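Accompanying notes for the structure given below.
A single protein chain has been removed from this complex, and every other one stays in its place.
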Amino acid sequence: MDINIEALDRDHVRDVFRAMLTSRILENKLGSLYKAGKIVGGVYLGKGQEAVSASLAAGLVQGQDVYAPLIRDQAGRVAFGEDVLDCTRTYLGSVEGPMRGRDGNIHRGRPADGMLAMISHLGSAISAICGMLVAKRLRGAMDGVVGATCVGDGCTSTGAFHEGLNTAAVEGLPLVLTVANNQYAYSTPNDRQFACEDLVDKAVGYGVRGHRVDGTDMLACIVTMQDAVSRARAGEGPQLVVASMLRLTGHGEHDDGSYVDDGLRSSELGRDSIDVGRGQMIEHGFADEAEIAAWEVDIAESVQAAVAQAQKESGPDPYADDWTAYANGALQNG
Amino acid sequence: MSDVTYIDGIHAALNKALADDPSVFLYGQDIGKFGGAFKATKGLQDLYPGRVLDAPISEDAMAGLAIGAAIEGARPVLEMQFADFSSVAFNQIVNHAATHFYRTGVPVPMTVRLPSGGTPGSGPFHSQSMESLYAHYPGLVVVTPATVADAYSMLLDSIAMDDPVIYCEHKFLYRWLKSESFEGDYLPIGKARITRPGKHATVVTYSAMVHEAVRAAEILQAEGGWEIEVVDLRSVKPLDTDTVIASVARTGRLLALGEAFPWGGVTAEVVSRVCADGFHLLDAPPVRLNAKDTPIPYHPKLWSAHRPTPESIVHALRKLLNY
Partner (left out) sequence: MPKVPILMPQLGESIAEATINRLFIALGDTVSPDQEVIEVETNKATMGVNSLCAGVVSELIAEEGVSYAVGSVLGILEVTQEELDRTGETAMDDAASSSSDTASASTAASDDDNLHFKTEDTGYREPVRVEPNVKGLPVPTGKGGAHYISPRMRARMTELGLRAADISAITGSGGGGRVTVEDLEAFLEHIDTWPRTKASPMRLAVADAMRRSWTRPLATVARPLVMDKILDHRRSQAVKPGPALYILRALAMALAENPTTAGYLIGENVVHPRAFDIGVAVQVDDGVLVPIIRNADSKCLSELVEEYNRLVELARARKLPEDAIKHGIATVTNFGTFGLTWGTPIPLPNETLILGLSAGVKRPVWSDQTGTFIPVTEAEMDLTFDHRVVDGGGAGMLLNRISELLQKPELL
């Protein structure tokens, strides 16, 4: 991809890379906490997908746009503005976190602030983001608004993916649907997941614009996402972005990913987007090595502080919980 | 006003909700210009442009869209063309909508209308009663109006409610059930009604079966002076246990009656609650009467024998009274 470096917004590029770096340092810490037995339940990391995730969410405006991150979107969450504490509190079961111990790990969000809390059923957020946009349209607040979500290659096989993208297309909604094709859905390779040559070809079938990008190339991701987001913002309807890369970790930390093909690991797809991004930052003068090193120290300290704080906070108290599933509490136990 | 029907009550409630609250919108298949498969939304798209939206045949995405809109502050009213098709949206309803408030503290004020229950000739996939399935899930409210006034007021209450409501409207009642007015003796969601007072046995039921139970009660009244009390649950979740127990306290005998399949479900829940909380009130073992344990048959002759009828209800009551 030919990139016009001069046309890039320096601050935006720095924001994207810093979010990627934050995600990587935070996720390394989560892995470490898991390996020290501190986390009950799974740990699911986005290593390898930071460029795609961060470049999508960095183009969104919190408080205006709506965003539904999925399993490997820690970088996107940071870029959208989620506090690192939300992550450590949810993973460590602090009652102070947004999910209060009622849900864990990546199943977190702040829907009132425009960021949905994912459920495990793939594709269900696509139509939910559509609904948020429809609600904004209903009250005349959709001008210039974008809704974005990211799914994986496995999700493209679900009915929910099809129904959700088709619905967005029918309604002409400003949806940016990113498919992070990381070659595996848990252990299932692409050739057992779909039979089309390229997932981006699906865009034609839905009547939406498709974009294809190398998900390991940070600057390419930034350019592609900016294009997709601004087209959606301008009223051109849903945008399907297919980014390719390799998942550089197991499905979760309990999985060593031993089934991943060695040829893929050593291919271009197996590049680490952080390494690529770091090289691009330095080569094009967005930041120098010393500055990046200082960021790393800074981020590591704030991550460590967020872990320490969450660890010191109480877990939920089953005897103090109101055990209410209803906004109208009088309906409970009826 | 004279001779308004059950479906008129639904139409009028939708019309009023749209008029009163700009955050209300309707979403469903064929509900726009066509006015819906049962004409529940007839003419509403013209009255409220942009707020009565035709949906593609995508029940999962319809429910997902309604959930997202509700989270974002709108009050969507989703029409499933038939309750049976809500199985395609089951995941969104039970995993997304039902869990959302508990998980995040953000409510999901959506209403899902389910045209429910059998009509002659509708067959296995256009006749189902889904209330028991949804009532099983924490976080959902499930209502089953049996009268024109309830159809009207409970739909308005459902739309105003901050929790997701599954509104089960009975297709058989749509045009068959008539009333003089939409106004009745108003009760809130969660309160059952004594439709017909009695002292010899209690029939606890809901939706269209309320009317079948009343007919059975009339037959027994004429036959032997039996006075059968009929309790209309109105909402199956929450279930008004107090009113049910109070009725059994008066009569000592319970028949739990429903049109759904017999395994588990609302009638089993009623019996379970009465046995647990009102064991000492029972003078006879409680009886359940449901549809048969087969898919719902197509042919009217089979269909009318598949679901409880006044005759089979009378038979069940006679056994109960003779115990």
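Order of writing sets the chain letters: A and B. Residues in each chain are counted from 1.
The rule is short, and it goes like this: a contact is a pair of C-beta atoms (placed from the backbone, for glycine too) under 8 Å apart; a residue touches a chain by one contact, two chains touch by 3 or more.
Since this is a predicted model, take the numbers as computed values, not measurements.
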Touching residue (missing chain; options A:Leu70, A:Val242, A:Val307 or A:Ala325): A:Val307
Full-complex contact with the absent chain, from A:Gly46, A:Gly59, A:Gly76 or A:Gly101: A:Gly101
Touch list for chain B against the chain that is not drawn: 252, 279-284, 322-323
Chain A residues touching the omitted chain (full complex): 28-29, 31-42, 92-94, 101, 250, 252-256, 258, 304, 307-312, 314-315, 317-319
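FYI, only the chains that are shown with their structure count from here on.
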Inter-chain centre distance, chain A versus chain B - centres from mean C-alpha coordinates, in Å: 40
Parts of chain B lying in touch with chain A, wherever the complex brings them together: 22-23, 25, 50-51, 53, 55-56, 58-74, 76, 88, 91-92, 95-96, 98-107, 109, 138-139, 141, 161-163, 189-190, 237-241
Chain A - residues contacting chain B, complex: 66, 98-100, 102-103, 107, 109-112, 116-117, 119-121, 124-139, 159-160, 162-164, 166-167, 170-171, 324-328, 330-331, 333-334
